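Quick one: structure below, then a few questions.
Only a single protein chain was left out; the remaining protein chains are all shown in position.
Order of writing sets the chain letters: A and B. Residues in each chain are counted from 1.
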Amino acid sequence: MFALIARRCVYALPIAIGVTVVCFSLVHLAPGDPLNAVVSPDAPADVVATLKHAYGFDRPLPIQYVRWLFRAASGDLGRSVATGRPVAEDMDQAIGNSVVLALVAASFGFTLGCLFGGIAGYARGGVIDRVASLCALLGVSVPHYWLGMVLVIVFSVELGVLPAIGMGPHGAEVWAWNANDLAHVLLPAITLAVIPLGIVTRTVRAAVAEALNQEFVLALRAKGLRSGAVLRHVMKNVAPVCLAVMGIQFGYMLGGSILVETVFAWPGTGFLMNDAIFRRDIPVLQGVILVLAMFFVGLNLVVDIVQTLIDPRMRRGTAR
Amino acid sequence: MSGDTPLLTVRGLRKHFLVRGQSGWGGKQRLHAVDGVDLFVRRGETLGVVGESGCGKSTLARLLVRLIEPDVGDVIFDGAAVAARGGISVRALRRAVQMVFQDSLASLNPRLTVEATIAYAPIVHGAPVAEANRRARAMLAQVGLVPEQFADRYPHELSGGQRQRVNIARALALEPRLLILDEAVSALDKSVEAQVLNLLLDLKDELDLTYLFISHDLNVVQYLSDRVLVMYLGRVVEVGPVEAIYERPAHPYTRALLAAMPTMDPDARADEPPLQGDPPNPIDPPSGCRFRTRCAFAEAACAAVDPPLAAVDGAGGEVLEPDHANAGAHYASCLMSVAGSGHSRAPARIGVAA
Partner (left out) sequence: MTSPAVDIDSAPATPVRPVAASARGYWRRVGRRLSRDPVTIVCAAILALIFLSAIFAGHLAPADPYKTSMLDRLKPFGFRGHLLGTDELGRDVLSRLLYGGRLSLLLGVSPVVAALAVGGFLGTVAGFFGGAINTMIMRTVDVFYAFPSVLLAIAISGSLGAGITNAILSLTIVFIPPIARVSESVTAGVRNLDYVGAARASGAGLFSVLRVHVLRNVLGPVFVYATSLISVSIILASGLSFLGLGVEPPHAEWGLMLNTLRPAIYIDPTVAAVPGAAILLTSISFNLLTDGLRHAMDVRA
């Protein structure tokens, strides 16, 4: 079994390296000299040359890549062009904020999703099933940033009960949170949770419905097992798929939160990225993308391993 | 019925697959699917091939139509070596040898009509479309399906027996000489199976065909075959005329298989199964005789020597190469048939002073 886990880790390595290559190349995709990001075009030639050498832009690309990779691995993500501060510093705080938002959204979205999906799958064709399917459909169809705006319109502008933007006064120190912080996180979390809610509901519903259709359920019922116990067996079957989906969705919430954070001015990684795009601040952009992408790769790996551990079929290597 | 050269001769055919071991780690292991098979098929006869699941029958079939490339071995069709210089090309082989698969639904492209499926092979070999379609309809009629009703149907609109008839029609569209039937009737209901078998017999006479019929159903094989070949774990263990095999089986495995056949006679019921256990893993076959782990007559000599195919009756147990000269002979791969092999039941060597 450890061999299986080790193999998964080894497989993830080339992917991780590929991801870093893509992150690195993004900068060079940009039209114009990357040097223009750090120095204005009409600077005197010797200044340009010095800066070029200082940033290492005069070396061949593969060398630049390796140097950049090593620096990043040791925590040095460069300096922001706009503010001059080390990128890693800003990232630190931003990640914390994003994680908080994603966690709140996840706890809300996943519990509701599993609940709705489970009930809908169990009572197929019933009223709850139709309502859940409708909600799931809406969840995946709605542009969530627009939904965020609508929520702000309703709750902040019209009703005035919830703040429209920003994070609560206590920031990412969750243990110190009070009602004010909660009020700030509520709307963004709901907005962020909408799409994962839809996807999780759909997945859980389909998985539960399919599991209930299996013959082993019929056999369990014929043995005289009561509904509650049958349900537990079904849950064991459904768990791997659902956990996988939830894991991936959590990754999306963290990596793809930029739109929600823009609407609510939530000071997370997305907001940082948005700022960087606006100001063409390449080091920040590169740093944020790298960290988020690596996190997503790591999360995928963990989900993969957990799924292997839970699903006895995969453990033996007989499935697939 | 028998010409001089056999229609198909196979010598030393071997195919090993590399598979990942069970532990999920470590190198690949060798699965001995087909491990040195010699056989021949005479013109106009039906050779039945029987064996348990996993003995290599299906791999053998696919090797013969060259869907899989053998590792080692010669396949000679009508005197010409396949895929060898001066011999017959694989493409030409495919005109002459066709196969009918077990899963009737998976063998048919769900998006093609019956007519299009049958006409595909002739079109590929250069026939004009109209001519191929006409031929397809003629084949449909020959297998007992009314062309007007069935030509435009899709596979999922047919019953199992009808689909298998379509598969047979498709195989016959190229006017092959040898038809390989890989468990072609195994998935059908008994009554349907009987009809398809009778159809196969009729077609064999009408079209002057030769059959290689693979099955695990001993009754069907007995009904259809002229000669029977028994496989175990990738090797041929017994081969001979159908009466000899069924009435005087020489190899313990064949005997056990026949004893396990269900019978309607209440007095003939056995209390214990004749064979214990499951076949050993083809990844790691036993040394010497592969059947020794389940054989009631196994002795020390069986682990040491790999028994060759030896003639059973008549020639005093001499080891012989199976070739067409001994066409009707009965061979078994068991030390009990080989003179002087060291097995207690082996016949004494002729001419040896006691």
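Things to note:
Assume a contact is a pair of C-beta atoms (placed from the backbone, for glycine too) under 8 Å apart; a residue touches a chain by one contact, two chains touch by 3 or more.
The structure displayed is predicted, hence computed values, not measured ones.
Though it is not drawn, the left-out chain touches A, B in the full complex. Considering the full assembly, B:125 is the residue among B:28, B:125, B:248 or B:345 that touches the omitted chain. Interface note: of B:65, B:258 or B:283, the residue touching the hidden chain in the full complex is B:65. From the options A:51, A:88, A:128 or A:149, the residue with contact to the unseen chain in the full assembly is A:149. In the complete complex, the hidden chain is touched by one of B:148, B:175, B:208 or B:243, namely B:148. When the full complex is taken into account, the listed residue touching the unshown chain is B:161, out of B:6, B:56, B:161 or B:279.
Residues touching the missing chain, restricted to subunit A, are 14-16, 18-19, 21-23, 26-27, 29-31, 137-138, 140-143, 145-147, 149-150, 152-153, 157-158, 251-252, 255-256, 258-259, 262-263, 273-274, 276-278, 285, 289, 292-293, 296-297, 300 (touch as defined at the top).
The chain not displayed touches subunit B at residues 62, 65-67, 90-91, 94-95, 98-99, 101, 103, 106-112, 117, 120-121, 124-125, 144-146, 148-149, 152-154, 156-159, 161-162, 165, 167, 170, 174, 191-192, 194-196, 198, 201-202.
By our rule, only the chains that are shown with their structure count from here on.
The mean-CA centres of subunit A and subunit B are about 56 angstrom from one another, to the nearest whole unit.
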